[in-house]
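Just one protein chain is left out here, and the rest sit where they should.
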Amino acid sequence: MSLEAVFSEESAFIPYLVAGDPTYEESMEYVEALARGGADIIELGLPFSEPIAEGPTIQQAIVRALDGGMTPDRYFEFVEELAVDPTLVCMTYYNLVYQYGESDGPESFVERAATVGIEGLVIPDLPAEEADQLRAACDEHGLDLVFIVAPTTTQERLERIREQVSGYIYVQARLGTTGARADLSDRTAETLARIEDWQVPKAVGFGIATGDHAQAVITAGADGIIVGSALVDIVADGDNKGINTTETASRIENKAQELKDGALAGTSQQPAPEKQ
Amino acid sequence: MSLEAVFSEESAFIPYLVAGDPTYEESMEYVEALARGGADIIELGLPFSEPIAEGPTIQQAIVRALDGGMTPDRYFEFVEELAVDPTLVCMTYYNLVYQYGESDGPESFVERAATVGIEGLVIPDLPAEEADQLRAACDEHGLDLVFIVAPTTTQERLERIREQVSGYIYVQARLGTTGARADLSDRTAETLARIEDWQVPKAVGFGIATGDHAQAVITAGADGIIVGSALVDIVADGDNKGINTTETASRIENKAQELKDGALAGTSQQPAPEKQ
Amino acid sequence: MSTERPFGKYGGQYVPEALMPALEELNEAYERYVLNNEDGFVDEFRERLRDFGGRPTPLQYAEQLSARYDRDIYLKREDLLHGGAHKLNNALGQVLLAKYMGKERIIAETGAGQHGTATAMAAAHLDMPCEIYMGETDISRQRPNVFRMRLNGAEVNPVTTGRGTLKEAISETMRDWAATVERTHYVIGSIVGPAPFPSMVRDFQAVISEEAREQLRDQTGSLPDSVVACAGGGSNTMGTFHHFVKDDDVGLYAVEAGGDSLSVDEEAGVAPNSASLSTGEEGVLHGARTRLLQDSDGQILESHSVSAGLDYAGVGPELAHLVDTNRVSPVNVDDELALNAFHRLSQTEGIIPALETAHAFGFLEAVEAGKRDAALGETVVVNVSGRGDKDLETVVEETTARDIDAGPDMDLFRQVGRSAGDGK
Partner (left out) sequence: MSTERPFGKYGGQYVPEALMPALEELNEAYERYVLNNEDGFVDEFRERLRDFGGRPTPLQYAEQLSARYDRDIYLKREDLLHGGAHKLNNALGQVLLAKYMGKERIIAETGAGQHGTATAMAAAHLDMPCEIYMGETDISRQRPNVFRMRLNGAEVNPVTTGRGTLKEAISETMRDWAATVERTHYVIGSIVGPAPFPSMVRDFQAVISEEAREQLRDQTGSLPDSVVACAGGGSNTMGTFHHFVKDDDVGLYAVEAGGDSLSVDEEAGVAPNSASLSTGEEGVLHGARTRLLQDSDGQILESHSVSAGLDYAGVGPELAHLVDTNRVSPVNVDDELALNAFHRLSQTEGIIPALETAHAFGFLEAVEAGKRDAALGETVVVNVSGRGDKDLETVVEETTARDIDAGPDMDLFRQVGRSAGDGK
């Protein structure tokens, strides 16, 4: 399903995991658990050695995945092998996109991503200003290019991002890096208000860790929630404590369900959505 | 006996020891051994904490004597207590001379030295230029003030020293600090030649360690030999190895005899001395 | 602004969206204060560089080296700048700018600790709270610099990710910045990172070549035939080159760390060198498109150099551009040549250089020995980017471990090592 189409049905739950964390096989099971738990879209991280936007939890996941041998080619194999319903988005850093394939530039990466069934890209170190080449490649191969808006994003920049974004807009709930938090930021509502009239669905991420968070965010007007660290924490815990894969997978599935349920509960409290 | 008078008899043997090395009592025995071994004059060192003209052997002797509690007052007691024939010369550094007694200046020191029977002073850090005050005090109390001439001493400086010196002139055999050496320097003969016509007796020191050295130096025209480190070495050896005092004293006596004999042997080879 | 692309295809702003507004704000401040001297910023900066930093630094004729190489060798003495390296030019500029911008807090990364100490000094001088991120590995191998930062009142935050060196420290500082960007200024330590940092840091460092060009003309009446500087990120390099770039006849040599070897171990993810200009490829790291040490997938390699300050997988985009356009010649010098040069300069000129700096001198020797081919000409200006006090322990270890011809007899070092150890 196309990304925008996903949001047209109900509030979207968008979990994130790092592909290959801690190993190719385990990771495969965890992603499947997300699907079972109700994921609408999965942001599947392709690990990069310098993940400047990530907090400690995801940094460590990336180290595990890299140590486990994850590479862009393995990643694409992973996606090909994966048989799940949710729409897949690749989240990675620009250097990997740029370097992929024989010749420099993002085309080869996008082409291959499209081939294996990826519907969109999130590149946290690629602001709208630097995105023309990738935007063109995505357009050519029918991929969406998701951008992030932050609490600090100025009005002028919002306009620039609005021109470039497709699929959904990733609303960064707070300043800082990724990571599960105990509280939610007021700035989420503020940012949502600033982009209220955008046509593109709005998914909020950074710090969402519980069903209650999920509900609150959706109630505040979001079309979807993005959850990374709270799920990666479970992978890390399983890996650190040597919990077996099936058990970890089921904990992930449960957490996913909690979050999805929270999102749905939020939906019912939202003002009637104007469907686009 | 006055210093000059000593030299009128035969080649003088002038040993040096540090008073109080390693203890007051032992040191007393060693000085007596020197007397028995034929010393004509004894240079008795009063230890100073910064002996810049001394080599390692005498530096260590000074440390031992200071650790043993030697002070200027104890030194004078030591000299008073000492019952030996050889004429006594005090060798020390100027600060001790200057600080002695109630009021600043060398007078108190010289007065006390004269009282206990010291006939002369050697102050290695007091060149002729700085000696007026001390010279006056010595004159007043009937002490001789011995000066050193070095291989580097210029003609102009020789004149200055000649005006100040009395008792004997200490001819420094070589550059450097005190210390026993295996060889003798050519510069000794050179220096002796430069002061050949001086009225005052010429004693050579720095590095004389054996009877052969002694003989050679006298043969070269000296009126006396000054020997320090070679004797202090015996004290150090006795102290380090825990040899008993009597044994060390007898080794000192023997060494003294060897040196005195060398000096006498040298005399017979000298051109007939013009007695003054 | 990023559309201007002053460095050809290199440069740009590859950072999280949250930082983009800060970069715009910084860019505006850079244009107003640095480029247009608004509120007398540039005047105040220069005055503080003079009174606090000790500028101008001398351009010294090096007698022994000139005789050895049969060329006139002039040394630009950035080692005499306060803190002991060129780093203060930039740190002071940025901390002052942060003050003009109304920021309340300074953060910075550091590798060898030189940029961290310079930033801590500048922050203390200008009364700004300051936190420095430093990899754990670097913390333990650059002890004196950690002390200096702490003594200047800065917090030092250990970075435990990855290998715990400069690369990780930069990433971590960017993360702090992303969380605190509204009141915090991130003082980047070289001509790297997103625009406007590379241009701005270069402008702060350009005082080196401004002075050197003038000083050489005063002393000899003419321009040098070539200018040599070591290159890590490249800030001392561009600082030393900048005012000569337009002088087409002046050769510009950027000396990178050849480390152990120029070959790469893809399996281990390690490049045993830091020669991104000589051997790296275009890519995106820490906010900028530039030349990098990376594997064929685009993963960043661990770099290596005996000198911590050159031990970085990237390089400033401006240098990458000047190399592509053949204005700057990239050359490199391995650990051993650098150590030899360290000892040679110490012994013959009485200047103990930083190990980074020693690479620049290693290049002179390599040319003399016919190991590198370069037409250096009659008159050569070499930048002494820093002093070597911070490197004493490393040099003693590395010289003892290897066979360094120019090194002194290492016996007393060992002896001192022992007795100092015993004494504690």
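The chains carry the letters A, B and C, assigned in the order they are written, with residues numbered from 1 in each.
The rule is simple: contacts are C-beta pairs under 8 Å (C-beta built on N, C-alpha and C of every residue); 3 or more make two chains touch, one makes a residue touch a chain.
Keep in mind that this is a model prediction, so the values were computed, not measured.
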item: Touch partners, limited to displayed chains, of the chain removed from view; value: B, C
item: Touching residue (missing chain; options C:Lys103, C:Lys167, C:His185 or C:His343); value: C:His343
item: Given C:Val250, C:Ile352, C:Ala366 or C:Val381, the one touching the chain that is not displayed; value: C:Ile352
item: Residue touching the undisplayed chain, where the options are C:Pro58, C:Gly269 or C:Gly377; value: C:Pro58
item: Chain not shown: contacting residue from B:Tyr16, B:Tyr30, B:Phe78 or B:Phe147; value: B:Phe147
item: Among C:Arg71, C:Arg148, C:His185 or C:His359, residue touching the chain not depicted; value: C:Arg148
item: Missing-partner contacts on subunit B, residue numbers; value: 48-56, 59, 63, 66, 71-73, 93-96, 98-100, 104, 124-127, 129-130, 147-154, 157, 161, 172, 175-177
item: Residues in subunit C touching the chain absent from view; value: 50-52, 54, 57-61, 63-64, 77, 79-82, 84, 120-127, 136, 139-141, 143-144, 146-148, 150-153, 156, 343, 346-352, 388-389, 392, 395-396, 408, 412-413, 416-417, 419-420, 422-423
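Keep in mind that, in the parts below, only the chains that are shown with their structure count from here on.
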item: Labels of chains that are neighbours to subunit A and to subunit B; value: none
item: Chain at maximum distance from subunit A, centres defined as averaged CA atoms; value: B
item: Chain centre separation in whole Å, for subunit B relative to subunit A (CA means); value: 96
item: Approximate Å spacing (C-alpha centroids) for the pair subunit A, subunit C; value: 37
